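Every protein chain but one is kept in place in this view of the complex.
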Amino acid sequence: MSNANTNANANAPTPASSGRVAENRIIKAVANFLEWYGVPRLIITCFLLALLILAVIYRMDLGSLLGDSLKRVGMNGLLVLAMVPTITCGAGLNFGLPVGIICGLVGGVFSMSMNLTGFTGFFVAILLALPLSVIAGWLYAKLLEKVAGQEMMVGTYVGFSVVAGMAIFWLTAPIKNPSMIFAIGGQGLRYTLTLYDYYAGVLNNFLAFNIVIGNFAMTIPTGLLLFFGFFCVLMYLFFRSRTGLAMLAVGSNPEYAASSGINIRKMRYTGVIMSTVLGAIGIIVYAQSYGFLQLYNAPLYMAFPAIAAILIGGATLRKATISQVIIGSILFFTLLTTALPVVQTVLDGSEVGGGISEIARMIIQNGAILYALTRVGRR
Amino acid sequence: MPEKVPAQSANTPNAQTQAHAHAHVNTKKIGAVLGKNSVPIFFLLLSIGGIIAAGLDINYLINELLGRLGRNSFLVLSLLIPIIAGLGLNFGIVVGAMAGQAALIITTHYGWTGLGGFGLAALISVPIAMVLGWLTALVLNKAKGREMVTGMILGFFANGVYQLVFLVLLGWVIPMKNPAIMLPSGIGLKNTIDLFDISYALDRGLDFIWDGFIMTEVGSIPIGPWRIPILTLVVTALLAWAISFLIRTRLGQQMRAVGQDMHIAEVAGINVNRTRTVALVISTVLAAWGQLIFLQNIGTMNTYNSHEQVGTFAIAALLVGGATTRKATIWNAIVGVLLFHTLFIVSPLAGQKLLGIPQVGEYFRVFLAYGVIAVALALHAWQAKVKSNKELRGE
Partner (left out) sequence: MPGTLFYNLHIRIRLVLRGEKAMSDSFVLELKGITKAYFGTTVLKDVNLSVRPGEIHALVGENGAGKSTLMNILFGMPVIHETGGFDGEVMLDGESVRIESPRRAMELGIGMVHQEFMLLPGFTITENIKLNREITRKNVVSRVLGAKMETLNVPAMRKDARAALEKLSLSVDEWAPVAGLPVGYKQFVEIAREIDKKNIKLLVFDEPTAVLTESEAEYLLDAMRRLAAEGIAILFITHRLDEVMSISHNITILRDGEIVAQMPKDEAKIERIAELMVGRKIERAKLPPRGFEPSDSEIALSISDLRVEMPGERVKGLNLRVRKGEILGIGGLAGHGKVGIANGVMGMYPAMGEVVKGGMDVPLNDSKAALQAQMAFVSEDRRGVGLLLDESIEMNIVLTSMQAQNKFLYKGPLNSLRLQNGKRIRSHALKMIKDLDIRCTGPMQLVRRLSGGNQQKVCIARAFTLEPEVLWVSEPTRGIDVGAKQLVLDLLVEFNRTHGMTVVMTSSELAELRKICDRIAIVYEGKVVGILPPDASDVEYGLMMAGKAGNVKEVG
């Protein structure tokens, strides 16, 4: 936006020749397009297209690339969706997502310790996580209320401390299931808990099918996508309900909301609690797809990919939509999934490949967040 | 609004209150001192508790602390200037640490050794850190009001670029051959690089005068063995002096003004963005040097991890010392380093003693670092909000 304006302003006073005017018009049109599509989204789209073209040129297994990407989108989708309520209610990006994630992990761990398997295990995990995440969300909302204006920074470090503090809990948790605790010592949960005998893949395999066209074969994780889709629809409907629109007003202009008789505090709390709950469910979905529950420091940086995804989808610090969640998830996670195998194939034989996709993730993810943070807040 | 203000001169409180105040003055004074230093006092008690629980040998603790004071204080001090200039806690010092490491990689590659090699690394790191500090300022000046979160993300971003340079481009695009520090493939640096070339170069830079080794007995109490990193402490003291000098200059006055209120500073004719840039460049250069001091003491470099936690730990230490995001002194830095690192040394041992699980202590100190920062940030944001509410109500 600022680009478009400065260009227009800078050139306006000079008596421009017609060529200049045409040039200006092109600049303006380009600027408008960038404004509409968004610079990060454009860069990522180009990257992704380049990777896919390379994959085709190098005759890679496109089916498994796309199948894996779809899986990755589905497993991260809810965590990205969790950003929408906090952005909409005016609390900004939820850097404190680990608060919700931890609740989900606790649910997942206890469901596992009860030796529940399949969908039972999965849903019991969610049921256990729900009350926890509502309480944690409420407390977190209370804190954010006190630090309004600094939510992002405080959220980040609250998230970090909760993760570190919970590590002590994992070490001392009263769980005796031998497949979950350290082999030596008889106490303390393992760093990663394998879900294969419990509820790994329940959603991914639900109604899953293969598409085979000649050489091209890809697996569709139907249940996973349905689950993500279901929550997207729920959220979509919510933001068209009276409460959802009230939340939107609170985030967009608190004074307008107040003058409309909306209880601002209640809406902020609702938004933060919703986000925390989504984070909790999100990590359980993630874990069943991944096949492991990752404890200790693993959730530390989990908020960042979700934040990057929604920003790449075109969201700002003040506004986010469900379509941005879906577009952002697809772009960012497909990119992450395809980058490694494509780069490795292209740089065949060279040892460079290994690190490069992780490096690309760091640069793209944090670049997208940086871009959003440095854009001037309009008001 | 005007009616509410007591039309009373600032320096002549009326007689009644004066008499009244006199009786309370002592308890009040003590209360104020305690209240002002509640954070360091809390951590002091925690440390003492930890020392008792762990049954730690005091001589061992002092020796450890001397070393840690030497290797960490410089980094913590590098945080002060941005706080004065109103940029809050500079999470961007990670970028400075990277500059220091880049310089160290260059000197190690050429095999420059000793204090000379160290000095050369310090010299080489200056232009790198200045450019990076300038870039940091470009970004942070576009994110006024959210400098800290932006600085933090900038650190993550820079880490990506750093890895791109030293893991991928080095040896592939940038021509360099050195099997001692590079991966067998000839591309990228090894994960750990031995720094024996400059190990203890500064800490023991004055060994030709006195090696700083103390081991004696006072009465029947054994003192030592302690080893004082003399030159490092001298350099750190010099920095502390330089910072207090800077505050008393015109530039320092401008920084303080910008730190209090950018708008008022602007109206007074101060170039706000420039002043902030200078503060960040200085901080970044200092962080580069701080990282060099840190690494010469450690003796090895985790090429891709050494810098990651630099920001977190330095900031946590400063906050433990009683600093806030808006006010920090040299004493906050020194007290903070001592207390924070006491806890760092003590907590695994205390965890082992109390719960029988040493990892509890490990996680506890990480929790401590993050928790301290979270609480400090929350307190600051809360106070700022209370203050602005009061102003709105005209109090």
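So that you can tell them apart, the chains are marked A and B in the order they are listed, and the count of residues begins at 1 in each.
The working rule: a residue touches a chain if its C-beta (ideal position, glycine included) is under 8 Å from a C-beta of that chain, and two chains touch if they have at least 3 such contacts.
Note that the structure is predicted; figures quoted are calculated from it, not measured.
Asks: Can you tell me which of B:G55, B:G219 or B:G269 touches the chain that was removed from the display?
Replies: Selected residue, touching the omitted chain: B:G269.
Asks: One chain isn't shown here. Among A:T45, A:T117 or A:S252, which residue touches it?
Replies: The one listed residue touching the chain not shown is A:S252.
Asks: Would you indicate which residue among A:N177, A:N210, A:S260 or A:S323 is in contact with the undisplayed chain?
Replies: Of the listed residues, the one touching the omitted chain is A:S260.
Asks: Touching the missing chain, which residues of chain B?
Replies: Where chain B meets the chain not shown: residues 1-3, 5-11, 245-246, 248-251, 253-254, 256-257, 260-261, 264-270, 392-394.
Asks: For chain A, which residues touch the unseen chain?
Replies: Within chain A, the residues that touch the unshown chain are 9, 237-238, 240-243, 245-246, 248-249, 252-253, 255-256, 258-262, 318-319, 379.
The criterion applied here is as follows: only the chains that are shown with their structure count from here on.
Asks: Would you mind pulling out the distance in Å between where the CA atoms of chain A average out and where those of chain B do?
Replies: The answer is 32 Å.
Asks: In their complex, what parts of chain B are in touch with chain A?
Replies: That would be residues 139, 142-143, 145-146, 148-150, 152-154, 156-157, 159-161, 163-164, 167-168, 172, 183, 185, 187-188, 355, 357, 359-360, 363-364, 366-367, 369-371, 373-374, 377-378, 380-382, 384-385 of chain B.
Asks: Where on chain A is chain B touching in the complex?
Replies: So the residues of chain A touching chain B come out as 95, 143, 146-150, 152-154, 156-158, 160-161, 163-165, 167-168, 171-172, 185, 187-188, 296, 304, 350-352, 355-356, 358-363, 365-367, 369-370, 373-376.
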